[in-house]
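Below, a portion of the complex is reproduced, with chain positions unchanged.
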Amino acid sequence: MYLEMKFDEDGNVTTFEKKKMELYHELSLQARDLRFQHLTSITARNNNIIIRMEALKAVVTPNSLLVLDFRGLGLERWLVLELAPQLNGDHGALATHSLPFEFRALEAILQHRVNTLQARLNEVHPVILDILESLVDPKLLSADRSKLHILLQNSKNLSELETDIKVFKDSLLKILDEEEMIEELCVTKWTDPRVFEESSLGIDHAEEMELLLENYFMQAEELGNTTRELKGLIDDSESVIFINLDSHRNVMMRLNLQLTMGTFSLSLFGLMGVAFGMNLESTFEEDPKVFWLVTGFMFLGSGLIWRRLLSFLGRHLEPTIPPQIPTVWKRNQINSKGGEVKSGLR
Amino acid sequence: MYLEMKFDEDGNVTTFEKKKMELYHELSLQARDLRFQHLTSITARNNNIIIRMEALKAVVTPNSLLVLDFRGLGLERWLVLELAPQLNGDHGALATHSLPFEFRALEAILQHRVNTLQARLNEVHPVILDILESLVDPKLLSADRSKLHILLQNSKNLSELETDIKVFKDSLLKILDEEEMIEELCVTKWTDPRVFEESSLGIDHAEEMELLLENYFMQAEELGNTTRELKGLIDDSESVIFINLDSHRNVMMRLNLQLTMGTFSLSLFGLMGVAFGMNLESTFEEDPKVFWLVTGFMFLGSGLIWRRLLSFLGRHLEPTIPPQIPTVWKRNQINSKGGEVKSGLR
Amino acid sequence: MYLEMKFDEDGNVTTFEKKKMELYHELSLQARDLRFQHLTSITARNNNIIIRMEALKAVVTPNSLLVLDFRGLGLERWLVLELAPQLNGDHGALATHSLPFEFRALEAILQHRVNTLQARLNEVHPVILDILESLVDPKLLSADRSKLHILLQNSKNLSELETDIKVFKDSLLKILDEEEMIEELCVTKWTDPRVFEESSLGIDHAEEMELLLENYFMQAEELGNTTRELKGLIDDSESVIFINLDSHRNVMMRLNLQLTMGTFSLSLFGLMGVAFGMNLESTFEEDPKVFWLVTGFMFLGSGLIWRRLLSFLGRHLEPTIPPQIPTVWKRNQINSKGGEVKSGLR
């Protein structure tokens, strides 16, 4: 049993249930023609256009559009509020409103598909931009891991969207590549004798159909370009996040090293204090000057050694590259003195 | 010697052994036609379709299907329980049950191949998702290395599956690209005179064959899309794992640095205590206030120095970027204050 | 209402407003022909060439060029100062100044488009080179994070530019791939009988049109090559930045390790001093030699242990690779002794 909504040329909308066999017979189709095996497909069979666009399954006949099994797919709103008026051709929302019925029906469906893809892109696009914006923030020491989680989710959605756009483009391209298939889509041409007369007035059906399909192909291409750019931006941002995290780490490591140097110096000279703290006779016990001498030596010595270590580190991390090495890009006077995060404790 | 299972048009299944030469003679083929050199191939030779799909080697004649060397390949179950009924066309599982025998045979074999590929995908897909799910868990400090091992194994399987899908698609595409080869596959057309009459009733064999092959090509394409998305997900997850690990490391490093600062402060002022602990005369020995003074100075001094170092670190890691730098994506009011893992010990 | 600027063959420029219907009627076009749905498109309809190049919307008729809705797009300067003289053909800035009007108009518009793309490339190119130059500076311990931000912004712009170049190339390629479309663009050929006579003198319109389009296709290709090289340079530089940061970290880590070794040695032998500092009777209290002995032992022992640890580290980090391993590239006498950042504190 098919639940079927029928839109005819004159704007009437009727809904009824029909046995499968009845439907096949009515459209002169065979069972295998209405299997809708692929998520996205447009085929012409026996002067009908059989379309599937994910949830939407439709058959375009020369003077009506049948939408099958439309219940529970979130399509009702669109069917009633948008599709019906568009097919009527009242307010001319479609570029094809002066063309035969199948053009209007096909355009409405393709437009709906592109709109759906666009809506999905509009959903992930700002989320991804926001998350990247906050992740590449150079002030952050560590990436916010719940945001990474959301980013991963969204880039997964983006990949799926990319696939769906590609599949949509491929299904159009397959038709555009074969003259014959375009002709077959112009079902009125084969069924309505008046059309041949009309076409002598300068409108070529096949050419109009090609323009229509090409238009949606290019719209899908634009969506595809945007998703590709977005993927590239995610990749670039990840590199920047890594460089950021690495830079933070290096800065912290230098500070740590500088403090380790300090601790080492204090331990070295503290050993002297420990030595004099032993309960052993050093013969200096009674001389009050020695106390100040040793104490001063300990503090001064620590300080001096630390300073030497720090300056050693400074020299060590900034190797003097031989001046004869040219810059990578042969441009003169690049100011590379900058480097905001230059010095640590020195 | 070939071990051969023969399914004829009327649903009879017979198994027998045959000498190679006998078989060649029966089918009017030459030795090189039945070499099955490539893992996946479909060729028409002398009104027979010779098919190899990995383990399955078959010859479709106008009124029978021969499966060769089927023993020990795990095919028996399928041959007996599924293939035989499908070819009978009893319960109409195939879209082609009203078409000549070779269509039914070809469809059954292609369907089997796609099912096998799908089964392999179904095997690796949930395993990979589960492992990635647990690896990108932001709570983990280090990746579970036995899971990495399993991931590597599965992504290897995924690559092999990808190759097999590609090879299957290519073998179909090679036929679809040449009208002539499609015609050759319609073996009944050339052997059965009645068919020509029938075809005047509107069924074009070559067109039906093209639809059949295209159908399986598109099913393989959908499998290919899924594997590609899965590979992309693995790559994206790996980036997230790296950022996670790096973030953890940075957080730990800051904690470490903060503690090193504390230890340094304590060492510095501890040196004072060590100095007074020396068995040298400092002249303050007898003054009880000095004890409290020095002790207090040591603890307070350490604390103060530590606090200064911590606030120095805080400033150091959050460089004030000149406010005139616009955000990367020219969007206003991005809230980048978040950052759950913001503060350490401060 | 369209605001329209009209350039005719004789160099007159007029601006006026026109109702849409009027315009359609004048050009014998239909509403859908002037929808300009895609950012970049060139189509021939009814002896007019309809062009959109992002902001610029134009219609080329056999003897005039109409620019539509040109206000507020930053195009005025170009329209008045450059386009008008070029179309006049006065100073022969165009290669096509001896050819029919539509050639001149088309060339002027394509040249403008290529110039715009080139200008955008000229904007990001030096900025990216400068930033990379300063980021790969081996002296920097950490990447300047505000520069990374700018780099990210510019590589985003570069991606967008890449897409626009690709779209421009594709729209030219679509025409170049179809002989028929090239013919359609030569609108004079169909409207002006004199041209047929002229063409007998050896100028083939379609061929000239092909050369013209090919020329701009190749210019766009050159731009595309430059952007691709620039993207490659960004990738390569990022690798170098990572290796730089990692190298710095390793050098600092070795220094840190060397100091940790020192601190460990001092702690170990300091423990001896602490032992003797206990208020417990060790029986050596009165012997003045013991003080010097123990003190000397503490300092010397620390030093010796440290030295052993350092040399252990040295051996540990430079594993002797078995000499039988050939070099990767089978070249003899590679001098790999270099390595500027070789030694730490040793």
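Note that the chains are named A, B and C in the order they appear, and that numbering of residues resets to 1 at the start of each chain.
Here is the rule we use: a contact is a pair of C-beta atoms (placed from the backbone, for glycine too) under 8 Å apart; a residue touches a chain by one contact, two chains touch by 3 or more.
In this text, all values refer to a predicted model and were calculated from it rather than measured experimentally.
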* With 3 copies in place, how many does the full complex contain? -> 5
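Assume only the chains that are shown with their structure count from here on.
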* Please report how far chain A has to rotate so that its Cα atoms sit on those of chain C, a copy of the same sequence, as a value between 0 and 180° in steps of 5. => 70
* **Chain closest to the assembly centre - both centres taken as Cα means** => A
* Structure fact -> Comparing which residue numbers chain A and chain B contribute to their contact, where sharing over half means same and under half means different, the two sides are different
* To do: Specify the chain most distant from chain C by Cα centroid.
  => B
* Inter-centroid spacing, chain C versus chain B (mean Cα positions, whole Å) -> 31
* **Approximate Å spacing (C-alpha centroids) for the pair chain A, chain B** => 19
* Structure fact -> Note: chain A residues in touch with at least two other chains are 136, 138, 242, 246, 248-249, 251, 253, 256, 260, 263, 267, 270, 274, 277-279, 282, 340-341
* Complex contact set, residues of chain B against chain A -> 95-96, 98, 136, 138, 215, 218-219, 222, 225, 228-229, 232-233, 236-237, 239-240, 242-244, 246-251, 253-254, 256-257, 260-261, 263-264, 267-268, 270-271, 274-275, 277-283, 309, 312-313, 316-319, 321, 327-329, 331, 334-336, 338-341
* Would you pull the chain A residues touching chain B in the complex into a rising list? => 30-32, 35, 37-39, 41, 126, 129-130, 132-134, 136-149, 151-152, 155-156, 159-160, 163, 166-167, 234, 238, 241-242, 245-246, 248-249, 251-253, 255-256, 259-260, 262-263, 266-267, 269-270, 273-274, 276-279, 282, 284-288, 290-292, 294-295, 298-299, 302, 340-341, 344-345
